[in-house]
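As you look at this complex, bear in mind that one protein chain is not there, while each of the others sits in place.
By written order: A, B and C. Residues from 1 in each chain.
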Amino acid sequence: MQSDLTLLEQVKSGKIWGFPGGIHPPERKHLSNQTPIAQANLATHYYVPVKQHSGKEGEVLVKLGDKVLKGQPLTKPSTGLSLPVHAPTSGEVKEIKPHISAHASGAPELTLIIEADGKDDSVPAQPFNDWQAPETDALIEHIKSMGIAGLGGAAFPTYIKAHPAHDIELLIINAVECEPYITADDVLMRYHAEEIIEGVEILLHTTGAKLCLFAIEDNKPEAIEVIKKACEHKNNIDVRVVPTKYPSGGEKQLIQLLTSQQVPSKKLPIDLSIVMQNVGTAFAIKKAVIDGLPLTERVVTVTGESITNPQNLWTKLGTTVEDLVAQCGITAEKDQRLIMGGPMMGFNILDSQMPVVKATNCILAPSKYHVPPRGVEQACIRCGDCAAACPAELLPQQLLWYSKSQEHEKLEEYDLFDCIECGACAYVCPSQIPLVQYYRNSKAEIRQAEEDKAKAEKARIRFEQRQARLEREKQARLKRHQEAAERRRQALNQDDSAKDKIAAALARAKAKKQQQSEAPKETGKLEDTSTAVDNSTDAAPNQAIDPKDKVAAAIARAKAKKEQKAKQALENSKSEQAPYAESKSSPTHEAQEQATDEKTPEQIKKERVAAAIAKAKAKKAKESSNENEQAAADKSTMTEESITDKQDVDASESQALKTPEQIKKEKVAAAIAKAKAKKQQAKHNADTLTEQGNE
Amino acid sequence: MKFMSNALMSSPHGRVRQSTNQVMRQVMYATAAGLAAQLIFFGWGVLIQIALCVTVALLAEALVLSLREKPVRATLSDGSAILTGLLLALSIPPLAPWWIAVIGTAFSIIIVKQMYGGLGFNLFNPAMAGYVVLLISFPVAMTNWQPPAELMAQSITYLDAITIIFTDFTIDGYSMSQLKLGVDGISMATPLDNFKTQLGQGFTASEITQAPIYNEHAGIGWQWINLGYLAGGLWLLKNGIIRWHIPLSLLASLTTCSFLYYAINPDLGLTPVAHLLSGATMFAAFFIATDPVSASTTVKGRIWFGAVIGVLIFVIRQWGGYPDGVAFAVLLANMMVPLIDYYTKPTAYGHKARG
Amino acid sequence: MSIIFYSLLALAVLALIFGAVLGFASIKYKVESDPLVDQIDALLPQTQCGQCGYPGCKPYAEAIANGDEINKCPPGGEATIKNLADLMGVEPKSLDEAHGEEDVKKVAYIREDECIGCTKCIQACPVDAILGASKLMHTVIVDECTGCDLCVDPCPVDCIDMVPAPSNNKYWKWDQVLIPTKTIN
Partner (left out) sequence: MTTTSTSVDHNVDNQDSVLEPESVEQSTDIVVTNWKEISWQGLWKNNPALVQLLGLCPLLAVTNTFINALGLALATMLVLIVSNLTISLVQQWVTKEIRIPVFIMIIASFVTMIELLMNAYTYGLYLSLGIFIPLIVTNCAIIGRAEAFASKNPPKAAAFDGLMMGLGFAVILLLLGGSREILGQGTLFDGAQLLFGDWATALRIEIFQFDQQFLLAILPPGAFIGMGFIIAGKNYLDHKHEQKQKAQGEKHKAQRARVTTVN
């Protein structure tokens, strides 16, 4: 801090410091602040998103078809930053499904759809009577359970800010409402000043702040008057009138205006012992604590030149934009825009079924004349108007340059993340460049890149650890094999007859091999397989116990069949056959190896599955080979094939141990094979079609 | 109820109604006063040069844009090429041969502007870079300013202007060097040129300014031209098209330098007023140095940028090889812009009270 | 003659001195920088997909350090090529199509009903992102999956799909591509 004065002393001088940049867009507030706050009509359906605040959504408490009463909690907060949502009216839970969210992307989020019964019955109010008690934990828990979130726009859960971990000196009530058109806070102050001040007192109590500054922009004289009157005798609430300039309602800008201090980059106001609440939040807190009503409705400004009766409405959360706009009337011009929020920071409503949530302060339907849409983007002429307008003293044109060239390091060097996306730069840009859009894009990209990098690092570590583990396992296996070999050698030394047997078996195998090598080359493949089969049968008597033997036989049969098909395929289409033959060899090989390895029941099962797989694959191969011939193959052929498949499966089952699981698995395999065949067929048909088309 | 939901579009939804085209157009309008003064003192040649330069600028821009496969019509309509042509035309001698205008403008547009990437990407002020190319390539033609109309032995009609630009001779067969002879039969140069030459021959400032091309403040004609551009510049300032930083710091630094020098060496230097009202001072301060693309973009940077130009103008006028130093000063300052911008980056919100 | 001799001598002595100084400097001021391979490896996406033709990212990093092209990594795409080009001081190139095309980020998804529990995909996964045991259904740990699709081929029943990685509003981008307008009643 530059001066020796403490924060409070500095603030008490009553000075308004100002902030750099800022703009003065036409205010157009008179459109909607002429009438008192009306009540929105009771709609037939309410769309209550589970998540209406920043943080985590709560857990849904109700089921489909449940009857709910107004104010009944629909979710309960989960761990972390979380708030409940409450039923806006009485009725029945019709649906729980993703629905368009009140977010710029409109990405669907889980939403409870409540059909109103028209009675609007409430659960009994639960006022918190002794809020002035020195112990505030229960009070804060109450505020949390009432679902209060910041109503200014960010919808940060209020209970966090109401019970700050630091010593708070200053509470700032933000009633600046600097966005053009919006008057929700303005009218709320005009008609509910006393209640707001009660809410402020509760906040003063929970935060322990010594002073409250109530900041209002000087374009709301009526509100200033009533608020001043309401806190006449409160010596710890000071009303500060700030000059009208956008974005003086931004949290950081308002702090700079009122205290001359800047919230350090990447820190929060709380680090300056300041906490800021929106005026609407103060009102909601009063309602929650003194009247015992959860946050189920808020003031929403429905305005714009295209709205027939622009006004402020008490709107139940979950009301659709469509219902609200219908109540106020709309004369749509060509390409009418509907904006949720103000013209500077709001977002286009992509679907009028978008619900009103806790952060929604305005539905705007402006005319093209008053809020001119952006034209075609032109080249940046570096006029510097944007830099002059930027309240954060950034250099938007440099940011744009680096944003376009995706130089992320430069962007961070130029403090992209201190951009508050207020839109002042894009507003003044004569080249009509959507600067904020570029920045948002770049911010997302940088975050994504950081995440990717972290993920890559994690993947690298996992990969390396896996490699290390495999290496370890390999070493262990080698060691085991060596030991086993050692043991066998010792055993053989002791038993000569066994040695002879082995020698005999080897000789037999050799003879067979020789025979095969003499065989004609065309049948080479087939012969190879038979070798494999022979080998396995040869090896089996020495080492395998009975069921194993059978399995091996089954595998061998499957393999032989497959080879046959492969051969057939070779004749038809060499190119297609090759990869299959290769890929097939590995599973069977595996099965063989396992057959000669340790002998657990699981192992056996595995082998059986492998056999099934082999079969499935063989089928695949056959189908691919048949493709050329069976150009017009229809479903009946398919069925035939699958029947034979089934028989095959049964056959192999009869050979193997028949556990129910096994059968099931194999059936699945068969089914899959069938499905695949169908797929292939479909593809083939498509191919033929295109061919015909080409002709 | 039926309405169109608009496309996904980032906030803000409104904008100011001032577009780049309007900015360019207003700058052009603002040259009117100075242009009128030039017309009065130097005759029709000015208009012919403007017509030539603007035409060539548009053609050159269209050519490069079509080669680069960019939208031709939309880009041409932003007015930046026309403005470049206009500014260059106002800088070159009104009776310079036609190919001067053509080469200069083509260089400005094709090499200085488009080859760097077009509007918004050029490091150098295109008009001034074109001017400098002409000046160093064709020093004779580029310093051939005829004397102001009232001092000329022959008056020049618009037909004379056309023929001398395209054929080097007036209808009556006078050449440029004959035209430069004043009423007294002495060859005339611009005041700044004359001053420099005479100074080199050992005359004192007070002796030199006795010559008929000077009046009590600066050169005949030139002071009105400068006042005209000053007026135009003030109008631009009032309309918020340009900001005060660059012109003010430029003029202030030029005044300071010339005042200091004049105070020490009254015999060797022009008065600050003469500096301000001679040559292209005001034109540079309000129309050239304020070109946003090639100027610094930070507030502090703009002040430095203007000051650097002011000092350089003085230095080149006083000691350099050319009579006026505006174009060189601007180009040198353009080169310094990245450096200036880097060191004058404003501290963003939240980075001040660190620690 | 003696002039030549002396000048040669002077040169030789100078050469010796400077040689000694250089030799000393090269030992004394040796900079142990991060080996180039590691720097390159840090820029690669670590999907271990092998599309570059090397078994894993590290081998490719080694290959790049030894002069291989930098445009063989489809999962990294243009961004990775740009970073590599910056590091290596060369011009960025466009992705070599022979190695595949840049695609949206994907993760593997196992259709669990069809999984037969063969563990082949578990063995194929370079980052141990598939969970399961023999005979039991397998599933992909989405957060760990790098989208390398090495598990797709080995699956005997083709029950693994590569689906676009889940996105959320947090990383939602204001893309310049505009959503077409539609009429709402």
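Just so we're on the same page, contacts are C-beta pairs under 8 Å (C-beta built on N, C-alpha and C of every residue); 3 or more make two chains touch, one makes a residue touch a chain.
This is a predicted model, so every value here is computed, not measured.
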Per the touch definition above, residue among B:Ala32, B:Ala74 or B:Ile136 touching the missing chain: B:Ile136
Contact with the hidden chain (one of C:Ala61, C:Ile81 or C:Cys125): C:Cys125
For subunit C, the residues touching the chain missing from this view: 15, 18-19, 22-23, 25-26, 36, 48-56, 65-68, 72, 88-90, 96-99, 120, 123-126, 148, 150, 154
Subunit B, residues in touch with the chain not shown (by the definition above): 111, 115, 133, 136-141
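Operating definition for what follows: only the chains that are shown with their structure count from here on.
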Between subunit C and subunit A, distance of the C-alpha-averaged centres to the nearest whole Å: 26
Rounded Å distance, subunit B centre to subunit C centre (Cα mean): 53
Numbers and ranges of subunit B residues touching at least 2 other chains: 1-10
Set of subunit A residues in contact with two or more other chains: 104-105, 335, 350-352, 437, 440
Subunit A-touching residues of subunit B, taken from the complex the two chains share: 1-20, 22-23, 74, 78, 80, 118-121, 243, 292-293, 295, 297-299, 302, 341, 345-354
Residues of subunit A that touch subunit C when the two form their complex: 101, 103-105, 107, 109, 335, 350-352, 406, 437, 440-441, 444-445, 447-449, 451-452, 455-460, 462-463, 465-466, 587, 602, 605-606, 609-610, 612-613, 616-617, 661, 665, 668-669, 672, 676
Subunit C to subunit A touching residues, read off their complex: 41-42, 44-48, 56-57, 79, 82, 114, 116-118, 126-129, 134-135, 144, 146, 156-159, 168-176, 179, 181, 184
